[in-house]
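Below is one structure, written out as structure tokens, with a few remarks after it.
The complex appears here minus one protein chain, its other protein chains still in place.
Chain nomenclature is as follows: A and B, assigned in order of appearance, with residue numbering initiated at 1 for each chain independently.
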Amino acid sequence: MTVTDMSQRKKFFANDNVYLPHIAIIEKVIDETPGVKTFHFNFKDEKLRKEFSFNSGQFAEYSVLGVGEAPFCISSSPSRSDHLEFATQQVGKVTNALHRLGVGAEIGFRGPYGNGFPLDFLQGKNLVFVGGGIGLAPLRSLIWNAIDNRDKYENIDIIYGARSPDDLCFKYDLDAWDKDKTINITSTIDKEDKSWSGRVGFVPKVLEEVAPSASNTVAIVCGPPVMIRFTFPVLIKLGFTPEQMITTLEKKMKCGIGKCGRCNIGNLYVCRDGPVFTYAQIKNFVSSEY
Amino acid sequence: MSASKKISKKDIVKILSQWNQEFAVLVPSKEGDVTRMARWDGKDTGFMDSHRNTVQPVKANFFPPMEEMFSFQKNKEGYHIELASPDEHKLLIFAIRPCDANALAILDMAFKDGYEDPYYLSRRKGTVLIGLGCTNPYGSCFCTSMGGSPFDSTNVDIMLTDIGNEFLIEEITEAGKELVARTEELEEAKKTDEAKAKQVKETSYNKVTRKIDTRDIDKKLLASFENKDYWEKVSAKCISCGICTFLCPTCYCFDINDDLLKKQGARFRSWDSCAFPVYTRMPMENPRVEKWRRVRQKVCHKFEFFPMSFGSIACVGCGRCIRLCPVNWDITQTIESVPEIT
Partner (left out) sequence: MKNSEIEQRLRQEAKALLEQGKVDYIVGYEAGSLKFTTTPLITRNKDDVERLIVSPFIVNNLSVYLAEIKGRVGIAAKGCDSRSIVNLMQDNKIAREDVVIMGIPCPGLIDLKKIELLLGKDRDELDSVTRDNDRAVITIDGKEKDFPMAEVLFDNCLECEFPVPRESDVLLGEPCALVTGEVSKKTGIKELEAMPRRERWNYWKEEFSRCIRCYACRNVCPACFCQRCFVEESEPQWVSPTPKWQDNLMFQVTRNIHVAGRCTDCGECERACPMNIPLRSLAKKMYDIVDELFQYKAGTDKNASPLLTAYEAIEAEDFIR
């Protein structure tokens, strides 16, 4: 039938209806940056709490009932499952409503959706994570997953940047990864700032300077579309083949399950056949639509 | 297929009344001069005069313009979500045209694939389709170019042919056979009836004069995907309304929105269209601001992307988009104008 085999995907339906959200309760709210928050949450239903599982890179549709629903990746790692996390920037109706919620508030959750990162393909390889701004959210799920299964992967390099020091997300992660001797992390900000003594420069440029080896390596890229577009040519220059470059894309979504039509790139739906894609998959298509 | 029975037009109320015991019978109806399939009231026979397809496609009976997905309430214990109770009746659609029946088969693929859509599929389950062949196609019809025909019975349970005072019955599926077997007051068909039906079918087939060639259309569209000049020319007169999408029997894009009044509300889905700029608009960017990208999406989805995933062009040649477009934008002209692959 369609492009992607869905039969192995785990389905946690409420009442056999894929559109019905599960109720979850917010347990913690972290202010990442002005405008970005991370929410820690857990399902109200005990049974679901125990049974639920997902893969890094998958996303879910989160509801504020009565306001609407929006897709965000699950930013926590499957290897640390005492609670779940997602991060969101305040940009519109649903996110404004989410940002007004505090600990104890109830939200709707539908998921996990999407294909997730291809762990089998990544095993035994060097991993280079290239992230920008809130784009670190899906990457951090995989980074922590990789750290918790460290011997499955070779070198881990992280290049992460934001507009300014205030815009760096997950600062607690950046500190932890900095301390981890088995990882190389390079943080950067776009322009000079008095409070920043580290590297300065746009992420694609810093990637070029760090110049990780392409041999037996997979690059995983996530950030603002403009950052992704400029990162790919740099990776190609460094010798990465299109199959060695992975990204996770974002599109306007409503159903999250490949039915409502709006998140398509060609015959692929970002919600169903993605959001994780290799550069090989998308480069043919739509130079201007990802 | 063998035909052995026929419905005399003067007996139509008797026949439909029997079926009305078991099913919710839908017949072509008029509301505000707009034709659609709606619940038969038990006595009206006005639909017998309608000799052409309805304005609103049959998809609206399975995938309505607006439907409640679930309702919710908030009390001391938190949110409580409730599904609306499903409609218990099975549907019987009388006089569905072959193009609309073929369209349902296309929609079935989309709504079944991957995650099954419970709302559409629960309505579809057990539906019986009584097809009526078209003896008077519109000038806008082009079903014969899209793998169908005025008497294509591939996706109906029974096919009726209008032979004057009667409808000749052809049993197509098991469900159709069984229905005929338990229906009373049907007449026996004569050999002359079958000969007449054959003639009617041939004449009708030749009345479909609008034709297009869709060979390799998916490859041609892929080759022209980045041809901005071509798409700008093709899309120039489109006004980006939703008529072609909403009245297309195979279009199925939808929007999901919540309604809230104090502490209770509901989530609805409603028809949406890739022609609207707001369809793909995110807070930070919109990949299809320009009209030519949206028109390209419409054409390529139906003639290239959907076939890539499901093996069938998502168009049945019903011609509603051509007839009802306020500026007479014509998909058949566009398909014929896609540049050859060089």
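Definition applied: a residue touches a chain if its C-beta (ideal position, glycine included) is under 8 Å from a C-beta of that chain, and two chains touch if they have at least 3 such contacts.
Please read these numbers as outputs of a predicted model, since none were measured by experiment.
Among A:S53, A:N96 or A:T241, only A:N96 touches the chain that is left out of the view.
Even with one chain removed from view, chain A keeps its contact list with that chain: residues 68, 92-93, 96. Although one chain is not shown, part of chain B still touches it, namely residues 31-34, 52, 55, 65-66, 136, 138-140, 236-237, 239-243, 246-247, 255, 257, 259, 268, 270-271, 273, 276, 278, 281, 291, 322-324, 326-330, 332-333.
What we mean here is this: only the chains that are shown with their structure count from here on.
Chain A and chain B have Cα centroids separated by 39 Å.
The touching residues of chain A, counted against chain B in their complex, run 1-4, 6, 11, 14-21, 23, 25, 44, 63, 65-69, 91-92, 106, 108, 224-225, 250-252, 254-255, 257-262, 264, 266-267, 272, 285-290.
Those residues of chain B that touch chain A in the complex are listed here as 69-70, 72, 74, 78-79, 81, 83, 109-111, 113-119, 225-226, 252-260, 265, 267, 269, 272, 274, 279-285, 287-288, 293, 297, 300-301, 304-306, 308-310.
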